[in-house]
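What you see is the complex with one protein chain gone and the rest in place.
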Amino acid sequence: MDKRCSMKEAIAASVKTGCSLVIDGFTHLICFAAGHEIIRQGVRDLTAIRLTPDLVYDQLIEAGCVKRLVFSWAGNPGVGSLHALRRRSEAGASSRIALEEYSHFGLLSRFLAASAGLPFWPLDNYAGGDIARANPEIKTVQCPYTGRTLATVPALHPDVAILHCQRADQEGNAQVWGLLGSQKEVAFAARRVIVVAEEIVPTEVIRKDPNRTLVPGIIVSHVVHEPWGCHPSFVQGFHDRDNEFYVAWEEISRSPERYAAYLDAFVYGVEDRKGYLAKLGAGVMDRLRAKPRVCAGVDYGY
Amino acid sequence: MDKRCSMKEAIAASVKTGCSLVIDGFTHLICFAAGHEIIRQGVRDLTAIRLTPDLVYDQLIEAGCVKRLVFSWAGNPGVGSLHALRRRSEAGASSRIALEEYSHFGLLSRFLAASAGLPFWPLDNYAGGDIARANPEIKTVQCPYTGRTLATVPALHPDVAILHCQRADQEGNAQVWGLLGSQKEVAFAARRVIVVAEEIVPTEVIRKDPNRTLVPGIIVSHVVHEPWGCHPSFVQGFHDRDNEFYVAWEEISRSPERYAAYLDAFVYGVEDRKGYLAKLGAGVMDRLRAKPRVCAGVDYGY
Amino acid sequence: MASASERMAFRAAQELRDGDVVFVGIGLPNLACNLARATHAPGLCMIYESGAIGAIPERLPVSIGDPSLVTDSLAVVSQAEVFQCLLQGGRIEVGFLGGAQVDRWGNINTTVVGPYENPKVRLPGSGGACEIAVHARRLLLMMRMSRRAFVERCDFITSPGHRMHGKSRAELGMPGGGPARLITDLGVLAFDETGEAVLTEVYPGVTPEEVQAACGWPLKVAARLETSASPDAETLRLLRERLDPQGLHL
Partner (left out) sequence: MASASERMAFRAAQELRDGDVVFVGIGLPNLACNLARATHAPGLCMIYESGAIGAIPERLPVSIGDPSLVTDSLAVVSQAEVFQCLLQGGRIEVGFLGGAQVDRWGNINTTVVGPYENPKVRLPGSGGACEIAVHARRLLLMMRMSRRAFVERCDFITSPGHRMHGKSRAELGMPGGGPARLITDLGVLAFDETGEAVLTEVYPGVTPEEVQAACGWPLKVAARLETSASPDAETLRLLRERLDPQGLHL
């Protein structure tokens, strides 16, 4: 079944006001294009879930799309803060955002439980500290063999997962290399999966190297072809992380005015990702384009 | 650290009388060479653990190495029975072997628990049937969120895991493609890991395609170079499964005399794997050698 | 004239819908799936417990882990992922099972004949059968009928059906749908609302009395007993010449 559609169509069909959402990818493969389209479509009251709410989640927050944030580390990695989030979570904030907070392993475990079809997941964690005290979703269970007390988290089934990959076929069989994040666990946890691909390839390309398939098409609803959809995040083998942008963002995002101007120019002011890239400019893309480091293939013969 | 040694050395250093052992690989990558060396070294009282005790486990049983078998499916796939095992587990058997029995997912879950450093693993299984009634290791736990009762199995840390792979470097960074079995889970569950490789490659080869690494060298104790060490099992990209041998085995293994003659010729009667292959003959190896089906590489550049 | 195996493969194929995700074993289930893919269900996705997803083997696989299932498949994943995410995660629509014994509730025994501690015959055990029976949304059982196989009570319940030791799936909170059809060499049994097998179809020329004679419990028979369609010449040619040319399973 050909599941290809535009980003506009995929978001309109899947990301509804009030739903829960993961745009996954750990540093790598964060689909900014999807976040921007959600902002443009004016979706509201999202439960936004992600281990590391990156700049794109901060933009969703600034644009007023997010009611609740479920996360484990919120910052601009190696640079500074997520300022929209800070403005809405520190003392005196008028429109406070609801926060539900884990450690990385805790939130990951919620995906693991859901991906495995179990109602909870046990982990050896949280003893003594304050994370479990601050989050009533974290409970405990006793090991039936040793009597030890372990922490638990409940399964989390996001309504929608958006996963960027290097390549996919039209049915959504998605291949990824480099950092894998929690993409597989999120895909199996979610009720609906949108695969966004840097390249759409014939199914034969997928079949030539089946061990590279991270997400099988049988659990995918929509397939979107969106090259450079991850900028300023990166896609191994395609383009580098735009570290300059991440650094510059600190200043932009500190000021509500500059933040608004950025969103006006790069999100509201463009029709789609093509418009964004035109505004970004060929110079930036040339600077970030990957220098090839192609590995050898392996033999699947018998 | 260079961890290379001969199969003889790896087995002598690791597989002791009374220890627990997994030779993993699901149909694919079953290291018969290791099993034969264990038989030659006269190891006794093994707790032999494997989802599918294949011919090599039956041979360990026939040779008197095994005290206890932990398993989930015991047969000659698509052909018939494991006759040494049947002779020692049916009514009237004089030297009865101890059996500890799960379903595939149950035994796998024991490895999952151990690999994750947890004392137990929950699974939604065994309700109503007799597997849990026959095995007191299977218990239950209550979900702290839903109150549902789930089955549990306890962590299983084998003393030794033996894993065959297509290629490894001298530190034991092991790359595998094709069927993965429960190799990764077993490796992380075990106290000691022996990696057996069809090819030993420079570390640079591993580093060119890091997503292919199934078992990192940091958890590996010994590295053995043993080409064709899996016959009659197979190695994707190297040689096919010897289905003719699996079929012929049914008749050989039915008769204790023919079984003994086989072990005399192909196990006791040879010094090592080289001797086995010399006896097997170039004709069989030519028949089984894989016809190449090399996939394209991917780009790790940035 | 179709053989019993051909009838069973053909009848099982009728239960498969285009797009179904099927957990396949070796033998007749594999043939049934390949037949469905070659005819009315080209989008059937076959998953093997060895980890191959969307396999299109160039030869008939002898074992569930044949290398031909890997080459050109859509994905190869670990067995942990197969059992945990695909099966327990509720992603499998159809599972296939057979065994040495079946009872009226569709419970299957592949573990022992005789008492567990001192068996007359030691069978292979569960493998993935128990979890397939627990989790597949629809379970298709395929077994040849005899009073030795169709028993009043299984010596051991390896894979649960609709009612085990007096408890229903619902009472036990089991996720999958349980046995949908029991496809035999004489006819087809469905399961009524109590979970008991009911003969609903017989193959042409087979009488309900013959079916009862091969069954170890008093068989319920549907008020309107159908006659199963037979595979036509084209289907038989497909089965014999393309799908199992060596006659491994037919």
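Letters A, B and C mark the chains as written, and numbering starts fresh at 1 in each.
As a working rule, a residue touches a chain if its C-beta (ideal position, glycine included) is under 8 Å from a C-beta of that chain, and two chains touch if they have at least 3 such contacts.
Here the structure is a predicted model, which is why all the values come from computation and not from measurement.
Novice: So which of B:118, B:196 or B:263 would be touching the chain we can't see?
Specialist: B:118
Novice: Which of these touches the unseen chain: A:5, A:19 or A:131?
Specialist: Of these options, the touching residue for the absent chain is A:131.
Novice: On chain A, where is the contact patch with the chain that was removed from view?
Specialist: So the residues of chain A touching the missing chain come out as 26-28, 51-52, 71-75, 77-78, 81, 85-86, 89-91, 101-106, 108, 112, 123-131, 134, 148-149, 177-182, 184-185, 234, 236, 240-241, 243, 246, 293.
Novice: Go through chain B and note every residue touching the omitted chain.
Specialist: 1, 115-118, 173, 184, 188, 203, 206-208, 210-211, 213, 216-219, 300-302
Quick note on the criterion: only the chains that are shown with their structure count from here on.
Novice: Among all other chains, pick the one whose mean CA position is farthest from the mean CA position of chain B.
Specialist: Farthest chain from chain B, going by C-alpha centroids: A.
Novice: Could you work out how far the Cα centre of chain A sits from that of chain C, in whole Å?
Specialist: Computed value for the inter-centroid distance: 40 Å.
Novice: Using mean CA coordinates as chain centres, what's the gap between chain B and chain C in Å?
Specialist: 28
Novice: Let me have the rounded angstrom distance from the C-alpha centre of chain A over to the C-alpha centre of chain B, please.
Specialist: Using C-alpha averages as centres, the distance is 38 Å.
Novice: Send over the residues of chain C in touch with two or more other chains.
Specialist: Residues 52, 67, 70-71, 76-77, 84, 88, 135, 175 of chain C touch two or more partner chains.
Novice: In chain B, which residues are in touch with two or more of the other chains?
Specialist: 123-124, 148, 177-178, 180, 234, 236, 240-241, 293
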